[in-house]
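Apart from one protein chain that is not included, each protein chain of the complex appears where it belongs.
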Amino acid sequence: MIFSILIYGSAHNSQSVHSAYRFTDSVLRSGHQIHRVFFYGESVHAASILSAPPRDELNIHQLWKDLAETHQLDIVVCIAAALKRGVMNEAEARRHEKASFNTQAPFELSGLGQLSEAAIISDRLVTFGA
Amino acid sequence: MIFSILIYGSAHNSQSVHSAYRFTDSVLRSGHQIHRVFFYGESVHAASILSAPPRDELNIHQLWKDLAETHQLDIVVCIAAALKRGVMNEAEARRHEKASFNTQAPFELSGLGQLSEAAIISDRLVTFGA
Amino acid sequence: MTTLHTINKAPSDTSLWQSCLSAILPGDALLMIENGVYAASQTSITRQLQSMHDVSLYLLSADIEARGLTDQIRTDATLIDDQQFVELSCQHAKVVSWF
Amino acid sequence: MTTLHTINKAPSDTSLWQSCLSAILPGDALLMIENGVYAASQTSITRQLQSMHDVSLYLLSADIEARGLTDQIRTDATLIDDQQFVELSCQHAKVVSWF
Amino acid sequence: MSQKNILLILSHAPYGDAYAKEALDIALTAAAFGLPVSLLLTQDAPYLLLKSQQPQQIQQKNFANICSALPMYDIENIYIEARAAQTKRITLDQLVVPATFVNQADIALMIRDHDVVLRF
Partner (left out) sequence: MSQKNILLILSHAPYGDAYAKEALDIALTAAAFGLPVSLLLTQDAPYLLLKSQQPQQIQQKNFANICSALPMYDIENIYIEARAAQTKRITLDQLVVPATFVNQADIALMIRDHDVVLRF
């Protein structure tokens, strides 16, 4: 079966981004396919390379990065939600004349159309909410 | 009277950071003193210089930056809450071996002790919550 | 030694509202801000608000106007602006925020 | 065309829980995750859960263990792991998340 | 590929947080993608449609404007949970767009009968 995942909870103030991680990992282990993971709302902060949690605490950015790289996942961060919240890659930083950026591959910034397309393509769209 | 302000709501998913801004501005207009503004929890994202909201929408980072510079406010961002969430200044970026940073003066990173000190010094500590 | 209580959530957060209301003492004041102002338009909660003895009720006018509730207020609350919010904070010994 | 409902908030969010429970149809399943698992230990809500006709109840075991509720479950719910969560998602036509 | 329809359930009031705005953005994009979108306002969401909103002082966009434009984006199936409207004493003439009241049983069936259901 083809799954897509919509994440809407806060990256650092909710359990949802970790629940979504465990679910996505289990989907892959079960032999199903992940079409796309879409980060929306407060979850976009999971894409920040600047996150520096204490060593003995969960690093949610690293978990998603490793999972995405291992399985070549399409992990998309809603560009409108991200820019508003200060999450931008090098191209967007240039466009907005910012001196630095804080996200990069495997996280891709793209529009909400990617969520609609995921809803159409996938057999199941599972949301992990705030 | 001496006021301090504790902000705990999300910078981009709650009204609280703007309510706190309006209150702080009114405290100053009323001739009272602001000892410190302390950003905690999800409010730390207000300190991010990378935030790029649409031109016709509220820019909460800019509002606080301007208010702080006009009135020489002591605006402190909880360092533990900030680092975990990917908000860091140049010094912290160096310490954590990150290639970029996303906050700077007038926002200062410091510990929770600054909140306790504000509670002791101030006549009123007013919280704007999530 | 009275307290100014602020509350910023709609009355649908019943657990928060019940905790808040049961913590208010005579002489205290309650200021509804942000989504908290929705309480002023809902009969279920306004009945409770009116029954509290010697408690002053306030609504932040910017939040009432934003939400289009100006003509829907069903409680004896005073509309105040930000400056008056500051004054209220001075008049009470402390401010407790319910969120 | 049945639905798997997930809910991740404690029953103190009564507005959410009542909306969720009234949307469940016979044949559907309800999976409590994250703080949603607290419902399994509270008699007020478990009585409602048990009264639903032909609805399967599930608890995510990692969340039950995390919260120390293993010995406090007062409802006929099945503990499942992440892999079984995926299987349930396949068995139902869609997943609706209440948060 | 067969066309899917989407039910978007909103539950939050406007202005206090970003839920309503972000959920409506999904509705508008899905409609632009040609997906049939139904909008259901439950819990505190019926407040989104009030005509009289004036959020200038709190520097937010007016939901009355956003919502009145929904039919232009082909979002015409707008439903309101009757129970929620009743507690809030919201009547149809106070709203910026035509909407239909539905009860709890209707809502359960709407959820069953849509291919994708997202709730915010």
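Here are some notes:
The letters A, B, C, D and E name the chains in turn, as written, and every chain counts its residues from 1.
Convention: a residue touches a chain if its C-beta (ideal position, glycine included) is under 8 Å from a C-beta of that chain, and two chains touch if they have at least 3 such contacts.
On a predicted model such as this, the values are computed, not experimentally measured, just so you know.
Looking at subunit A, the residues touching the absent chain are 10, 12-15, 18, 56-58.
Within the complete assembly, residues 8-10, 12, 34-35, 38, 41-44, 62-63, 65-72 of subunit D touch the chain that is not shown.
By the touch rule set out above, subunit C reaches the unshown chain at residues 1-3, 15-16, 19, 22-25, 94, 96-99.
Throughout what follows, only the chains that are shown with their structure count from here on.
Interface comparison, D-E against A-D: more C-beta pairs in contact at A-D. The greatest centre-to-centre distance from subunit D, using averaged C-alpha positions, is reached by B. Centre to centre, using the average C-alpha position, subunit B and subunit D are separated by 39 Å.
Averaged C-alpha coordinates give centres for subunit A and subunit B that are 26 Å from one another. Taken residue by residue, subunit E touches two or more other chains at 15-16, 18-19, 43, 58, 60, 116, 119, whereas all remaining positions touch fewer. Each of the following residues of subunit C touches two or more other chains: 8, 12, 34-35, 62. Every pair of chains meeting the contact definition is listed here: A-B, A-D, A-E, B-C, B-E, C-D, C-E, D-E.
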